[in-house]
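Notes to accompany the following structure.
Removed: one protein chain of the complex. Kept in place: all other protein chains.
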Amino acid sequence: MKPFRFKAIINDRPVELLIPPNRRLLDLLREDLDLTGVKEGCGEGECGACTVLLDGRPVNSCLVLAPEASGRKITTIEGLASAGRLHPLQEAFLEAGAVQCGYCTPGMILAAKALLEENPDPDEQTVKTAISGNLCRCTGYVKIVRAVRLAAVKMAGKGGGR
Amino acid sequence: MNSESRGGKGPELTSFPEGPGFRVVGRSLPRVDGTAKVTGGARFAADCKLPGMLFARVLRSTVPHAVLRRLDAAGALSLPGVAAVFTAADIPGNNAVGIIVKDEPVLVETGGRIRRIGDPLALVVGESEAVLEAALAKIKVEYEELPPVFSPLEAMREGAPQIHEKGNVQSVTRIKKGDVEAALAQAKFVVTHRYTTQMVEHAYLETEAGVAAVENGLLVIWVSTQNPHYDRREVARVLNLGQHRVRIVQAPTGGGFGGKLDISVQCLLGLAAWKTGRPVKMCYRREESMIASTKRHPFVIDYTSACDGEGRLLAVKVRIVGDTGAYASYGPPTLKRAAVHATGPYEVPNVFIESFCVYTNNPPAGAMRGFGVPQIAFAHESQMDLLAEAVGCDPFTIRLRNCYRTGSVTATGQRLTASVGIEETILRARARAQELGIWRGEP
Amino acid sequence: MEGGTMKKRGVGVGCMWYGIGNTGVPNPAGAFVDFLDDGTVLVLTGCADIGQGSSTVLAQIAAEELGVNMEDVLVVAGDTGVSPDAGATSASRQTYISGNAVRLAAQQAKQVLLEEAAEVLGAPAGELETASGFVWRNGERTSLALEEVLSRCRAKGKLSLGGGSFNPAATQLDADGQGVPYATYSFATQVVEVEVDVETGKVSVLRIVAAHDVGRAINPAAVEGQIEGGCVMGLGYALLEEVRVKEGKIENPALSVYLVPMSLDVPEIHTIIVEEEEPSGPFGAKGVGEPALIPTAAAVANAVADALGVRFYELPITLEKVVEAVHGS
Partner (left out) sequence: MLPSFHYYQPESLAEALNLLADLPGPKKVLAGGTDVIPALSRGELAVEHLVSLKKLDELREIRRVGANLHVGALVTFRELVSSPLVAGFCRLLGEAAAAVGGPQVRNQGTVGGNVVNASPAGDLLPPLFALGAQVKLCRRGGERVLPLAEFLLGMGKTMLMPEEILTEVIFPALPGGAASSFVKLGRRNSLAISRISMAVIIFRNRQGRIEEARLALGAVAPRPVRAERAEALLKGRCPGPALLEEAVAAIAETVAAILGRRASAPYKRVAVKGVARQALLRAVPEFGKP
């Protein structure tokens, strides 16, 4: 196995690493970069806990071979808050009570972020569809959907958010 | 103090208005651990890394009922990167855990009994996760298979294969009030059915995980758990340590629903860290989590209920058999609780309830959100609807006619003296269902 | 039948009661509450917060009892090195039992301060309260700051630490199952509306009304969160979830084949919090974690029976079972 030179922009910072090519993006983020906000729930794309944004779109990082993500822009939950200020989605999740055990939360927030960037005013069904690849066993999703719509309102108030 | 890290959310929600009355209680304040969870900063057990850390994984049985004849780990030990393979012989203390009954081995001993697929046989410890899989494949195991039993009803029969020394019926609960047979004979309507419920997985999103280290003679285990103090008792006993030498720190826990009340990685991690002197990490993969963890008890419920012409309950007679699988775990209290709740929230003058917690060679069932009550609620609520049909009234009416009120006496003879809100919940649920157009019946 | 498809609607009711705490056995919890020098508060509890929010609720109870801001309470939970045993996070017991333990511990810590303040103010301790960093007398703020009281306690070597323990008043059941297995009970009624496609067998849960008597809701949003999550887990129990075991072997040990509800499977959920205060509960609270789920499957089964006129005696009510019941095998 020839090592692979992995280069990407992760959370707005350039990253360059030599990796074995059989590394999953999930493991690269968690093990090599200590971005442990990316969670593993099932390892087969069935729970969405490992969701990251690849060029702004949510993917399951457990199903992405790391070299496939090379050259691209990757966002994890660690890349959302800036200068100690929470992203409106993070604020909304707190305010709406959308967090219980918290294990699905990073992936949920990232799936929602991708939605709001595309559709700043989604209705309930659109939000449900956008998070339909993210399993939450605690909340029943109700407050998560509410939080995403609350974040949309917050972001509209701030002229589109970040 | 950094209020943000504890989830304080600014003056509007949390400032303290001066004066009497509730100020904090009754308010929807944000979670104290919320900020860490929305930023990815919360370190769950699997997120922890310690210098020089080893990794561990369990070899599990592939047969449901057998005697473990021989276990040969030489092949695994010869692999580079394998630090150790531990078996039951390495356990310094008592090799048995369980919240109610200590009937479950931490690792099955040679010559000892395997009671289910997934029983832990050996613990492999290595320098990387990668080496563990190969090492597990190189351990040779010889079983002497025994006849299994998978149906709790069969397990209760005479002559069934015996899974534990004290027999297959782990516990029995009986509740008697009044004279059921006489009441049944006089009742206008009697309804009898058998209800069966399935085995269910907790499916917490975070699988079982922990990290252990020995620090200044103290064994510290960070672990996803619902009961750290129970974990401490078990780890101390299994490792033959004073309880003061074991510190369990509950890591942020990604859901439990009852499934993280049992010992999973705790004792194995303790063993590995104590014996190697190095930090050790152990995380179940999803498949292992689903195979190894306890489940919701499948029930077989025979339910007879009887009422008079107006739908007033006269008698309830129930027999519950719960399949607790290979180990008791929380089986006995689950079946006891099911018995206590078997009438539903209704006052019944004549009651006879029996519940049995039964061993089989199935995956063990333990605590899961509701402890046997969701199962029995399915039965008693179906019965209430059947009685309502027989009487010719609607489902709300029959429930209002029978539900507990202040002063009611339960099947166990307890008089309810305060905070009996069942009637209020029925009335308010019905009113809302009417408002929403879900329920179109009489107000 | 609606819209040219073979769909039938039905409504079902499910009621439940649930004893808070372990069944007929002692199950105490302990807690410590300590005032720090600056008037902020440390709560030590063995109670494991597994996502349900106990640390938040216990902080609220301590803050309420002591009259401090939530920001000024730190809950250190589930560390056997420092926190007393609070028993298991199970049986919907922690708000009631650990909640009482924390409240008692807070009262004890407060009593130390009030006795000290009584000396300073020359007033009976019974007339005094702590709030907003000051000592209050008969509802009026005095000029005595808590920091000052604490400093006087320190100077005298008095600990500002309170310990609390609570064990619910329950008894063992006798041979006939008679006794008081629980000190208090939560209650609930859920009404479920379903739509059943009689050809595909698909049961869609459209709406749930969930009315839960939880005693006083310490944190209503958290209570709602429990109820909403419980309803969804309950509909998984009713319709989807089953560990298939053959000869002792689990046939579906993966989330691709063991299906639980996702966001698009979730109905409208209308929660109603009924607050029948429990005199022995902390500020009247009982519990909600498990009650949230208990009536759902029962109500779904009753709703399906209402829709189809055919009743199911076996869970889960799968596509195949519905079709078989309606059309025969």
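Letters are used for the chains, namely A, B and C, taken in the order the chains are written, and counting of residues starts over at 1 for each.
Heads up, the rule we're going with is that a contact is a pair of C-beta atoms (placed from the backbone, for glycine too) under 8 Å apart; a residue touches a chain by one contact, two chains touch by 3 or more.
Every value quoted in this text rests on a predicted model; they were computed, and no experiment measured them.
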| item | value |
| --- | --- |
| Among shown chains, those touching the left-out chain | A, B, C |
| Among C:36, C:206, C:259 or C:310, the residue in touch with the chain that has been omitted | C:259 |
| Sole residue of C:13, C:63, C:101 or C:240 that reaches the chain not shown, by the stated touch rule | C:240 |
| Given A:111, A:136 or A:152, the one touching the chain that is not displayed | A:111 |
| Sole contact to the chain not displayed, among A:51, A:76, A:90 or A:105 | A:51 |
| Hidden partner chain, residues of subunit C it touches | 3-6, 197-202, 240, 259, 261-265, 318-320, 323-324, 327, 329 |
| Interface with the unshown chain - residue positions in subunit A | 1-2, 4, 20-24, 27, 43-46, 48, 51, 54, 57-60, 62-65, 67-68, 111, 114, 129-134 |
| Subunit B residues touching the omitted chain (full complex) | 129-130, 133 |
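Basically, only the chains that are shown with their structure count from here on.
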| item | value |
| --- | --- |
| Chain pair, A-B or A-C, that carries the greater number of C-beta contacts | A-B |
| Interchain centroid distance [CA atoms averaged], subunit A/subunit B, Å | 31 |
| Chain centre separation (subunit A, subunit C; CA means) in Å | 30 |
| For subunit C, residues that touch 2 or more chains besides their own | 50-51, 53, 221-222, 230, 233, 254-255, 260 |
| Residues of subunit A engaged with two or more neighbouring chains | 41-42, 44, 47, 97, 100-103, 135-138 |
| In the complex, subunit B residues that touch subunit A | 4, 7, 9, 28, 30-31, 33-44, 46-47, 49, 202-207, 252-255, 257, 285-286 |
| Of subunit A, residues touching subunit C in the complex | 41-42, 44, 46-47, 96-97, 100-103, 127-129, 131-145 |
| Subunit C to subunit B touching residues, read off their complex | 11-19, 22-24, 40, 46, 48-51, 53, 55-56, 59-61, 63-64, 67-72, 74-75, 77-81, 85-91, 131-132, 139, 141, 173, 175-182, 184-191, 193, 207, 209-213, 215-222, 230, 233-234, 237, 241-243, 245, 247-250, 253-255, 258, 260, 270, 272, 274, 276-279, 281, 283-284, 286, 289-290, 293-299, 301-302, 305, 311, 313-316 |
